[in-house]
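One structure is given below, encoded as structure tokens.
Note that one protein chain of the assembly has been removed; the remaining protein chains are unaltered in position.
Presenting chain A:
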Amino acid sequence: MSVVAHFDVHRVQYLDAGSHLVADAPALARDRAHLSALYRAMVRTRIFDAKAVALQRTGRLGTYAACLGQEAIGVCIADRMQTNDVLLPSYRETAAYLGRGVRMEELLLYWGGDERGMDFADDREDFPICVPIATQLTQATGVAAAFAYRSEARVAVAVCGDGATSQGDFYAALNLAGAWTLPFICVVNNNQWAISVARKAQSAAQTLAQKAIAAGIHGVQVDGNDPIALCSVLDVALDRARRGGGATLIEALSYRLCDHTTADDAARYRPLEEVEAARQSEPVVRLRRYLHAQGWWNADDEEALKNACSTEVDGAVERYLATPAPEPTAMFDHLYASLPAPLQAPRAALAARGSDA
């Protein structure tokens, strides 16, 4: 018997839970402007997120999937992607969407039950929110294959959850990306829970990153609450994909500090102590403490940032609430490029009912 293959799975962390820099941190650790920008984006996301939950609680939004505690992942993804790369998120990547230029009122419209929210005014090529778990991943390989076909140095970046790694589409996407050397990155937001199903119940694999190995692509585990580590693994993966070096699976370790959605009650199935322990390593406090320690951030900066974000969010909420109700006939108007003749009569019948019929 002989060993025919041997693999290692690496975990990357530069800023630990106590906000201490571990040795050999990359240049980003010394980049005040960049780290402050990442911090601002995380706080902006968190304030928006909290507002969305509040809107749901007061009946002004539908079910909403918050991203509390996982902001660093989406913020860093959006920060490191080039504008013309394409993002294919799940439903929890508010941070990435905001970073990609999706407007807050658009996300509110969507979660408020209005399709117009996915017609992004500024961010035209990114995919809409994907609810059927893991289906965005195979689509991302198609986006990547289109880039490769046209010899464009662009990357398709998909984000899914830990539960999504049990789906066939997850394995199929990784496998194709390996076989075809596609410019594809799959970021797993491993927030430890798939609704009430714990990470361990999802898979006996020691890491999710190792699922890359069977597909013959690069795989790495990263502290998903450490923006310095996230940016550095994303840079490696994006650069490699852009240069034709193939796909990467990034398992970003984080924790869902919130309920699964506003329709969920996580207290039913997970111990409060676990949540409290996880809170100790959450990303916003972690980075703020580091910025403080460097003398790059103070209470006034914090106050000013929070005020600015709240003002921005309030403006978005106002625009959302002031958006006139969709026309009922809108149901028909985006099914096809133009309304097929056989659908003209049913559309007219709907129009005749009026908007409150």
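Throughout what follows, contacts are C-beta pairs under 8 Å (C-beta built on N, C-alpha and C of every residue); 3 or more make two chains touch, one makes a residue touch a chain; residues count from 1.
By definition in this document, contacts and distances are computed from a predicted model.
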item	value
Hidden chain of the complex, named as in its UniProt record, picked from "ABC transporter ATP-binding protein", "2-oxoisovalerate dehydrogenase subunit beta", "Fe-S cluster assembly protein SufD" or "Pyrroloquinoline quinone biosynthesis protein PqqE"	"2-oxoisovalerate dehydrogenase subunit beta"
Touch criterion as defined above, residue of A:A37, A:A153, A:A304 or A:L343 at the omitted chain	A:L343
Touch criterion as defined above, residue of A:A66, A:A148 or A:A164 at the omitted chain	A:A164
Listed residues A:D49, A:D114, A:E251 or A:E282, member touching the removed chain	A:D114
Contact residue for the chain not shown (choose from A:I195, A:A214, A:L257 or A:L305)	A:I195
Residue in contact with the excluded chain [from A:A37, A:A179, A:A304 or A:M331]	A:M331
Residues of chain A in contact with the chain not shown	62-63, 91, 110-115, 129, 131-133, 163-164, 166-168, 194-197, 201-203, 261, 263-264, 268-269, 325-326, 328, 330-332, 335, 343, 346, 350, 353, 355, 357
